[in-house]
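A single protein chain has been omitted from the complex, and every remaining protein chain is retained in its original position.
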Amino acid sequence: MGQSAEFDAIVVGAGPAGATAAYHLAKRGFNVLLVERGRGAGSKQVFGGRIYAEPLREVFDDLDKAPIHRWVRRERFTILDGDRELTLDFRAGASTSFTAYLTQFTQWIAQKAVDAGAVLADEVRVDGLWLDGGRVRGIVAGPDRVAARVVIVAEGVNRLLLERAGFVHRASPRELALGVKEVIKLDKKTIEERFGLEEGEGLAWVLLGEVTDFIPGGAFVYTNRDTLSVGLVVHLGGAYQLLRDQVHVLAERLRTHPRLSRFFEGGDIMEYSAHMTIEDSVGYMPEHFAYDGMVIVGDAAGLLLNTGLTIRGVDYAAYSGYLAAKGVERALSEGDASAEALRRHYEVPLRESFIYRDLMRHRGASYAMKNPRMFREYPRVALDTLEEIYTLGRETPLPHEALARALSRNRVGFAEFALRMLKVVMSL
Amino acid sequence: MSQAQEPPRRKLLRIDDLLQRNVYDVDQRPHIILHAEKCEECEYKPCLRACPAECYVEVGGRVIFSYEGCLECGTCRVVCPHDAVEWDYPVSGRGVYYRFS
Partner (left out) sequence: MSLEMMVGIKWVPNTQNVRFDPKTGTLIREGVPSIVNPADLDAVELALKVKDTYGGRVRVITMAPPSAVKGIEHVIGMGVDAGVLVTDRVFAGADTLATSYVLSQAIKKLGLPDLLFFGQETIDSSTAHIPAQVASWLDLPYVYYVDRVEEVNREEGYAVVRRKLEDRYEWVRVELPAVIAAALKSQVPRPVRLSEKLRFHRDKPLQTLTNKDLGLDPRCVGLRGSPTIVAKVTWMPEVPRKRQVFKGDAREAARWLVKKLAEEGILVREDGRWRVRVA
């Protein structure tokens, strides 16, 4: 029924990955359709709060005009357990990342795509890939089918289309995490005062321990212009045995935590959002990033790096969209949208890029990070060690004594601890 | 041992109060359908705690689902061990509309 429009490329999903791919293809004169289920681009987007700028400079020549909130100079890392707290506070010499709303940032990219000539069909849910003997010919949306020479799948982490078409396995909780976030309004001055920031300067703060009820994952606070993004990520693997409370209760505990609430005091909660994110990036990757008539970008391709201290998904998504646009351009100009051509022009450059290389290098660390002991016993070892060192009675323990006592109190073997730490360090 | 007085813990907001902060344009047709008969055999019922919008509640031993406050995260589809969740996104741009996330 009702089709005929033939596009050079159809992009499914106007997130940072899809919108960037559409922008670069439209800019190169291709006839591009960008389909997004949300109302306008960005309205379904949720992330933590910080975007790394360096890769984006290659992708957007006017990045400074993007809806940037604050350039991050301050990094903070905290382990919380009851009234004990260990905080690492770092002020960088230069900033390489900024805080933003992904809703706004995505809209900014999508607008560039539209200005470059892409057709944005929002409010349209794509229901399936149009398959023709293993080749992707286009998309299916309700009763409509639309054909394209190449389909760029940028549907994000929740891969309904790729799963339905059998290109990837069914998502498993082990590979994923759930993030929830509250956006809290406070005025600019108050934010800068409370976090000790200079004007326009931003903070990224990762917290572990009690704040996620010791469930694998971490909490975060990012400072925006006049709001805070406050939330947490919990791994879904084994979540049902570990989760004792509802996820929103964890978010509220974070906001009202006696050691933290003074930062949020008096702020109005403007929004409460949730989204999944990738935990095991390499395991989540499809076998290939390109097939006959189709390429896969962004989260849908498993391109996300969460080291526990930093998380990168948006810049990876946009950069992969950019690589896809360049690859599709080459393939189409050769008149060949086969898997071989698309792999040659997109998959190979992607595998050679910093994204893929870093994901492979961090592979081991991410396994270490998934160990639940990493989130319960090890933070306590750190706190107990410091407690031994600082909370002195008569005796002053030697550092190795402090560590040994902390280890035994948490039933962690020294060999195990040393090995884990070594593994984390080695993989970096 | 002397200790600084901890400020009292503030009240946690209920889920309704959190969801009320959001903008929704709810469709009359649900985008997720729960086949609740499958939940009876379910031991953990992970949806009850993992759904960030508390769309799944247990009443008298049965799981009851409502889609209106759904944040469209997809978690329930992934954590359900019995394939009881028939999951899709809303159509026509409906559902939640994020502005500051």
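In this document, chain identifiers A and B correspond to the written order of the chains, with residue numbering beginning at 1 in each.
Just so we're on the same page, a contact is a pair of C-beta atoms (placed from the backbone, for glycine too) under 8 Å apart; a residue touches a chain by one contact, two chains touch by 3 or more.
This one's a predicted model, so the numbers in the text were calculated from it and none came from an experiment.
Of the candidate positions A:A17, A:I68, A:L131 or A:V146, contact with the unshown chain belongs to A:V146. Only one of B:P46, B:G74 or B:G93 touches the absent chain when the whole complex is considered: B:G93.
In the complete assembly, the contact with the undisplayed chain comes from A:V119, out of A:A66, A:L86 or A:V119.
Within subunit A, the residues in touch with the undisplayed chain are 2-3, 5, 33, 35, 39-40, 43, 119, 121-124, 126, 139, 141-144, 146, 268, 270. Residues touching the missing chain, restricted to subunit B, are 20-26, 28-29, 59-60, 91-93, 97, 99-100 (touch as defined at the top).
The rule is simple: only the chains that are shown with their structure count from here on.
Averaging Cα coordinates per chain places subunit A and subunit B 21 Å apart.
Here subunit A touches subunit B in the complex through residues 37-39, 42-47, 83, 101-103, 122-123, 125, 142, 157-158, 160, 171-173, 176, 178, 180-183, 224, 227, 229, 236, 239-241, 243-249, 251-253, 255-258, 261-262, 269-276, going by the rule given at the top.
Residues 3, 6-13, 15, 18-19, 21-22, 25, 44-46, 48-54, 71-75, 77-79, 87-93, 95-101 of subunit B are the ones that touch subunit A when the two sit in their complex.
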